[in-house]
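Omission of a single protein chain aside, the complex is shown with its protein chains in their original locations.
Moving on, here comes chain A:
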Amino acid sequence: MEHIRMPKVENVWLVDRSSSRRTQVGTLYLTATHTIFVGKGSEDRNELWVLHSLVCNVVKHKASQSGYPLLIHCKNFQVIQFIFPQESDCHDVYISLSRLSRPEKYEELYCFSFNPNVGKAEREHSWDFLDLKAEYSRMGLPNKLWHVTPINREYRVCDTYPADLFVPKSVTLPVIVGSSKFRSRGRFPTLSYYCKENHATICRSSQPLSGFSARCLEDEQMLQAIMKSNPGSRFMYVVDTRPKLNAMANRAAGKGYENEDNYCNIKFQFIGIENIHVMRNSQQKLIEVSALRSPSMGEFLTGLENSDWLRHIKSIMEAGLFISKAVAEEGVSVLVHCSDGWDRTAQVCSVASVLLDPYYRTLKGLMVLFEKDWVSFGHRFSHRCGHLIGEAKEVSPVIDQFLECIWQLMEQFPCAFEYNEKFLISIHNHIYSCHYGNFICNSQKERKDLCIKEKTHSIWPHLWENKLDFMNPLFKPDQSQNQGLLRPSTAPYCFKYWRRLYNRFDRELHPRQSELDSLMTVKEETQQLEEELALYEQKMAVLDKEHAKTLYMQKGVLDSKQALWSLPLDTSLANTPQDYISGFIGGAPNVFTLQQGERESAEVCLYGDKTKSSDADNSDQESGVADFSSHSSGEESLPSEESVKDPDSDETGPNRA
């Protein structure tokens, strides 16, 4: 609380970036956890809630005629612009928010203060929702070739790895220790995915400390053991996901990659995914493109190209495809590594898993995959997502890229996924929101030390409860496209710009009617009909007159819903034209004169007045001001972040500030 210089500012303008007509005035509150804007004047209470932990940066802009603008960029790609009447208010909010959005200690994060109305038992239970042991046994492990090694129980061999790790039964503890000493950060080769059908595995590690000539017998034995644990194959792939040049440069630092001469029966392969710094810059450029205000098509496409973002997504997808094909088609095991084995390695292993195993295309399966390949294997969430103030160079959208790969796959295989796009976006939001404890810290050990499970809540049961919102109505588990390996095309035109994520809060850019929502409503209705039908059939069979009577009274419930599924059309929005010629219709005579020649500027003003008044007339039809609730960061209203939330249900209301 000591960081809040100014708990409340009146008469602040909230600017709608897409349309100046929707700008509204209200009161700004700063609480320990949220920035809250409450619009005034209209009958609806319009609120905007922004979690401090979602704030990426705060920028003061040059004063304009209307006041002192403050821009808030969020990690979920929301951009909020306030205008303050007083410079001092603007500055105070700026200073407060700058501090509040950059916590120094984990304990400051929202998940430690988030306290929904659930009992201790329930909270603890929420952490048992996913069980990685169950996941490995689903894969068929342990079996006669693979078992859990106790070696890392105390995180002594590798403090960024989980406690339980699968290794070939044939390797001895000294071999593991020896291998771990020969790998960056001790991240020795261990199992990530096991293919029951043909015993091929995906293993992961960090780079070997091979330098120019060093070798390690134990590491070689380790790989040999992995290869042999797949009895059907005579060799294994070792995939270095880095560009060859980067890997070679690492040799000078005593690191590097496997020498094929030293390891028996390995086929070594570079993949060429760029490092976290390249990815960070690339996404930054992409975000700039996505935030352009009314860009031309050329600007947009050139910007998209120059960002290189889709090229990176393509390279990750290709790597995942290569590995999944090796496993499924060749029956060959693969060891994947990059430098440290927690970024590109996690991406590539999990993309390959999604391609290989239909289970990861289910809601529960994707949660498990996150928990396994990312959380447990020590993806550095805190660093990569910038949860705490620290090295800006450690921040990188590695996890965004994985989510995007899944989205790109959904575009190609619309029936193959049980979940829909909203699920991915929700997960994305919560990776950054620090609302739940799952994605805090950089490793399992850190989370244990911080007592995350005792002090915070888990996101997964929460998402599960709301799974109806996340279901893909087209999902067909038995359809051919969902059997076995997904083989996406990696032609450049198959990779598209993910508008729903990057322009998530620019509602006017999205289709006004949603196929997804319509189909979901139909499916829901179908389910009701099925129930009703079963009931009626039962009644018919019994032919009980008394029952028929009660039934008769229920009739008509569904009659009224006949065209229910056509409702998703947001009528107000459908009826809202955007600026098709910037400023022309809305007034701004100067824009018009440019096109028109000087002579007519007098007339233009006339017109400007007229159009303004007509705008006012139409304002009830414009979706306008009533929309703000949907711009909230949506923590309590999860999962339907787009839905209107009830401000009174929040524990941390503005009055508690």
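Just a few scattered comments:
To be clear about the criterion, a residue touches a chain if its C-beta (ideal position, glycine included) is under 8 Å from a C-beta of that chain, and two chains touch if they have at least 3 such contacts; residues count from 1.
Everything below uses one rule, namely that contacts and distances are computed from a predicted model.
Entry comment: the absent subunit's protein name, as recorded by UniProt, is "Myotubularin-related protein 9", drawn from "Synthesis of cytochrome C oxidase 2", "Globin domain-containing protein", "Myotubularin-related protein 9" or "6-phosphofructo-2-kinase/fructose-2,6-biphosphatase 4a". Here the missing chain is touched by one residue of A:63, A:173, A:217 or A:301, and it is A:301.
Within the full complex, the residue among A:174, A:390 or A:511 touching the omitted chain is A:511. Only one residue from A:145, A:175, A:310 or A:425 touches the chain missing from this view: A:310. For chain A, the residues in touch with the chain missing from this view are 290, 294-302, 304-305, 308, 310-311, 314, 412-416, 473-474, 476, 479-481, 489-497, 499, 502-503, 506, 508-515, 518-519, 522-523, 525-526, 529-530, 532-533, 536-537, 539-540, 543, 545, 548-549, 551-552, 555, 558, 562-563, 565-566, 568-569, 571, 574-578, 580-581, 584-585, 595-597, 599-600, 603-604, 607, 611, 614, 618.
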